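Take a look at the following structure, please.
Here the complex is missing a single protein chain, while all its other protein chains stay put.
Chains here go by letter, A and B, matching the order in which they are written, and residues are numbered from 1 within each.
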Amino acid sequence: MPELTYSRVNRDILRTLETPGRAYWIAVALLAAGVALGGYCWGTQIQTGMGVSGKFIPTAWFAYITTFVFWVGIAHSGTLISAILFLFRARWRTPVYRSAEAMTVFAVMTAGLFPLIHLGRAWQFYWLLPYPNERQLWPNFRSPLLWDVFAVTTYFTVSAMFLYLGLIPDIAAARDRATGWRRRLYRLASLGWRGTDTEWTHYSSAYMFFAAFATPLVVSVHSVVSWDFTMSIVPGWHSTIFAPYFVAGAIHSGLAMVITLLIPLRRLFRLEQFLETLHFEQLARLMIVTGLIVGYAYGVEFFVAWYSGNPFELSTFLDRAFGPHGDLFWAMVVFNCGLPLLFFAPRLRRNYAVLLTVSVLVNVGMWLERFVIIAVSLTNDYLPAIWRKTFHFTWVEAGILFGSLCWFLLLFFLFAKIFPTVSITEVKEALPEPKRTVTVEGNA
Amino acid sequence: MNDAFNRREFLKLVTIASTGTLAACSPAPPQKVIPYVIPPEDVVPGLSYWFKTTCRECPAGCGMMARTREGRVVKVEGNPEHPINRGALCARGQAALQGLYNPDRIAGPLRRTPEGRLEPITWEQAEDALVALFRFLRQERRNATVALLTERISGATEKFFRDLFAVFPAGQVIQYEPFAYEALRAGNRIAFGTSEIPHYDIAAARMLVSFGADFLETWLSNVECARAFADARRRHERDAMRFVAVEPRLSLTAANADAWLPARPGSEAALALALVYEILRSGRARLSSTEAARIGQLVANFDAETAERLTDVPAETIRALAREFATADPGLALGPGVAASGPAATALQVAVNLLNYVCGNVNRTVQFGRGSNWDRVATHAEMLEFIERMRAGRVDVLFFHHANPVYALPPTAGFARALQRVRLKVSFSPFLDETTAQCDLILPDHTPLERWEEYQPRAGIRALVQPTMAGGFHFQSRQAADVLLRVVRRADATLSRPFPFENFRAYLENEWRAVHRAVAPEQSFAEFWRSAVEAGGIWREVPLRPVRLSDAVFRFDFSPALAVHTERDESFALLVFPTAERFDGRGANRPWLQETPDAMTKIVWSAWAELHPETARRYGVSEGDLLKVSSPHGEIQLPAHLTPTVRLDTVAIPLGQGHTSFGRWAADCGPTPLALLSADVEATSGGLLYGGTRVRIARLPVRRLLARTQLETSQHEREIARVVPLAELVAGSVRRDPEPRLSLYPEHTHDGHRWGMAIDLDACIGCNACVVACSIENNVPWVGALQVDRGRHMTWMRIDRYWEPAPEAQPIGGVTPLETHFLPMLCQHCDHAPCESVCPVYATYHNHEGLNVQVYNRCVGTRYCSNNCPYKVRRFHWFDDQWPWPLALGLNPDVTARTKGVMGKCTFCVQRIRAAKDQAKDENRTVRDGEIIPACAQTCPADAIVFGDLNDPNSRVRQLSDSPRGYHVLGELNTRPAITYLKKIRRSVPDRHPGEDG
Partner (left out) sequence: MTQTAPRRRRKLTLRAKLLLAAVALALAATTTIGLLTEFAPPPGPEQPIAFSHRVHAGVNQIDCLFCHTAAERSTSAGLPSVERCMACHQYIAVRRPEIRKLADFWEKQQPIPWVRVHRLPDYVYFSHKRHVRAGVECQTCHGPVQQMEVVYQYAPLTMGWCLQCHQQPAATPVNVITGRTASPAEMARGASRAPLDCVTCHK
């Protein structure tokens, strides 16, 4: 592999921003179509009523909230990789963190849709926001749903700014070789970055500050989301371990999603030199850890249900494992805890096929986990009289879920073509100082 | 005789004159405000007015009150002063409103064209046709036979129709009821020489034994019986009333029994006779030794062992029961209901009479003279006779008046076929039911809520039916009696002397002049009439007429009681039973009756076949499988329902579905078991053989949707519905179950009122009346079978039903006797309501009077509250509700009709609370106890629900809430509900008194 120089870095990475080929446009078109489908389904749901989805009493929360939690989870690893690993000086994060951050932002944007989609009267969503109104009514600050509103919006703002901050120097770099609308865009977006030493000092301190600021959010946000459930009295929800358990799960799913996205990206944009096998290995190792934590949490849940001597809890968990939806439970256990163990074998965690398969399955597993916790628990409530354990997953729900996935990927695709998905700046930092004789283009 | 002229000749009469179509009046556009031209005196818009009338949804004749707003009825309730139901109504009565506003009512007169279509005509044309017919019949064809087939009518109404049809030389009036209680009438004739159906004083009984009498569902007068039963249940002392039900299937009535003896179908008579035998043998009979000896001979071959062989009930149990019944002072045994009307029905009734007689219950709890007279109601035998005459073409003109024999008679009776031979068929039915659909001229009558009538449910009661709103508000209906009056006068001048009346109201008023003279001559008639109409009729105590055992009984042949199918083979006993909601099927077009879950199976919108899981296993049948049930007389296909509440040798199928022409809601709800019944009658009484048919079953490789509101039957030792043994209660050793009292939130302060409710699980009989009452009061929509199956049923009030194997009870015939619990479940209005804290927009909150308020227009529909409600009483509006016109006219204007996407739930009828407070404020006082009655409590026949102010130490609800039986469902969750449940009382039967011999 030819040795990397600053100029090569610029050229290779910025090459990814050149006018895309047909394949790209087709992909974008398909994704846009998927989003449109989702929109249509949502329209139908608003028109006809929530009844077109598969919900019922007692299972009044179903696929939407599941998917909401799922995407919030995805959002996590981004900040983890970029901020926390940055603080811990884990150099291997360098090439992956940009896409991880982008993923974070888009995942939050996707997640944010679901509470709205899920509302019986989505057109009244603004009643959830605290703003002075002539009715002189305020939202109920005791409701975990309101905490969600704040948690998610905060998380979105911070991660978005963090992403943008890291982008500025690279945008400037792109600006200097771009032409036409791109040039205008970059000019605006780079906020007149010139790469002076003062700018660099400010930049690095600001970056450090945001990294420090984002880190606690990784923990807080998903804890708050988990309180949606723990604050209720539903057997299978009302549990104190949810916060750490959900955070670990979130990171688990996040890592899986990063791998799922990066492997094709690497191929697509020919970034082999930057995204080396080592980086994927590190991610895989991390997944082993999170997978084990999640597995532990599963175990603890059952132990508590038994040890607490609470008949309702116990019945719910027995039903979860051995009830009509036991298959979902066991699938989730195997996918989330079982498969990552394969990565103990170096051969497997260096094999991209295995990596991709496992990470995809882990994503599926994590969605199932949320579904099992949310939907299945509800079917086995306090009064046996209302037990009802058959689910009807409708095409509207399928459409909306598919649409949301397309929406996420679409955003990512567009981003990948407009902004560098690998950080020029940090990659360069990793390189040896260039000799003075080399003519430096753009910033350095 | 009159073959000279044929059907066409008659049809000519009705097809003269030109056709005309009807314009249905349309509602006023909402953006306009339309005042009265001339205001009806003291009718103020925005205020409610009540009219008292009589419920005609079944022959029981309960007193009814209709609440009207701006001239339309918005709710019906029981008349508190009425001696029969004392304010309560059953589910069917509550749903009467949906008969009045039913969109499937016939819009106006119809006539059959020569091509056989039904075409709309004007009332003028309709009456002209009738006039022509009457002239024709009175002048040209004097020998033509004219008959009126009507539901059970009495008093002035009956006299009117009798006299009116007497104007035809060969005219006759036949009263037809699907449930005609032939066996009771015959049995009483044989035993006591009177065919009167006595008044059974259930309230006074110390021991009640029912031999297939479903008196809490349909039998005779179910609301009256339920009230009396509840009164008896309230006596909690040592010899509290005990109730034993003998029937092959655990009906709602049997589910309320202290012991259920699943005897073989058709063997009830043997059991009753065995009881007589054992009582006589043990010398506990309360009668002279000579009489005892004579009766002894009569029942000589019915010892307990024989009975055991026939019934499956252990001889020991029979002896113990005999002891119990004989020592009870007084006891009461009740005869066959519809489900037990087999070949031995009369034998059973005679046996029951003997049983009551030997224990000295006759003239005490069995009160002749106060009962009802059914003599003029045709027996099934008489109906068959009439059908024979129709078939022979000896009936020329047949009028139908609220009778639907084409549906209600077994096809084997061949009514429909015979009807073809009738030359002209005229129907007064408001609905296009199976019979009306075959008629040539249809003159839609008013529904009972729009018409005048007199009805005498039983001796001493002359009830009035009066229009509670103007007829023809949307459908061009006219009261049949009015039409006939006009027609006879126009047809024949000579008739204006016997019928000089403008309309039936005038006729009725005139008839009542005689009543006035007899009852209250001191009053002026105007005064008397007004008060009678205001009260909904007049009633007085009538003395009971003592009866003695007639000699006929000693000549009675009890052999049918021995003819019980005991051998095990591949055939099953068919048990055809009516249910509290569906009755004989006349209510099948009321959506709320269809959506109301059957009390035992919780099935909606469908017929089903009950199989014991054991049987099902043998035939490889699982829940919802389509089943082919075939008898020698017919075959039907319907979904199977597996339940341990039926004997292994029995297949039970409910009546009431299987309509082929009764409007959109009666359609496609499965078949009726009538198709399986034979044409022969029960020998002695001439009754229809609902029982005694043997059937075979086969599983078809198809599944059918069998929507149920409740799937789980066991409460999994969660102690949701709790029980306390009578002994402990009597000993006074019952203590309240402990509950947590700690809280992180500040306590609510309830200055002023604090609304609460007490529900007595020992009184609740699970009859569903409250469910329908609530739904109609609160504009709760129905959603249909599919959505119910999806778990989207909307009822704010539901009756959770659990059962466990009854303690210390041995299986009988392979069936384990069950202890059933009914748990009315509605919003508990918790002090620590889990739903309140999680609502992000305060759409639900706790108000200062302890109500858990739901503000629909604030709700955004997160459904979090429902997840967090451990009682799952919150109902989400998955779609926009459908109120097809004119059903929307029946909506309660005081309650918001919810839109899609919002949560709804029980409000403790906050609109009634506010109305009462409003009135109290006008009168410058506070609300009195008992002034506010929610719809559910108002209609409860068992008075199991009590509502009131918990802050008032003297209020009834407070007294009950402090009862040692009181507990809170899921109280351990510290939700602090405002509803206190009172534990069901377990009365062990038969309980063996120590030291007494067998």
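Convention: contacts are C-beta pairs under 8 Å (C-beta built on N, C-alpha and C of every residue); 3 or more make two chains touch, one makes a residue touch a chain.
Worth saying up front: this structure is predicted, and the values here are computed from it rather than measured.
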Who touches the missing chain here, B:K12, B:R142, B:R376 or B:H848? B:H848
Thinking of the whole complex, not just what is shown, which of B:D433, B:D789 or B:D894 touches the missing chain? B:D894
Could you tell which one of A:R22, A:R89 or A:R135 touches the chain left off the display? A:R135
For subunit A, residues in touch with the removed chain: 133-136, 176, 187-188, 192, 194
Residues in subunit B touching the chain absent from view: 31-39, 44-47, 845, 847-848, 851, 853, 855-858, 894-897, 907, 910-911, 914, 918, 921-922
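One rule holds in what follows: only the chains that are shown with their structure count from here on.
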Taking each chain's centre as its mean C-alpha position, how far apart are subunit A and subunit B in Å? 59
Subunit A residues touching subunit B - in the complex, by the definition given at the top: 48-51, 55-61, 118-121, 124-125, 127-128, 137-140, 142-146, 149, 228, 231-234, 311-312, 315, 378, 381-388, 392
Residue positions on subunit B within touch of subunit A in the complex are 710-712, 714-718, 720, 787, 790-792, 798, 800-802, 823, 825, 834, 837-842, 858-864, 866-868, 870-872, 874-880, 900-903, 970, 973
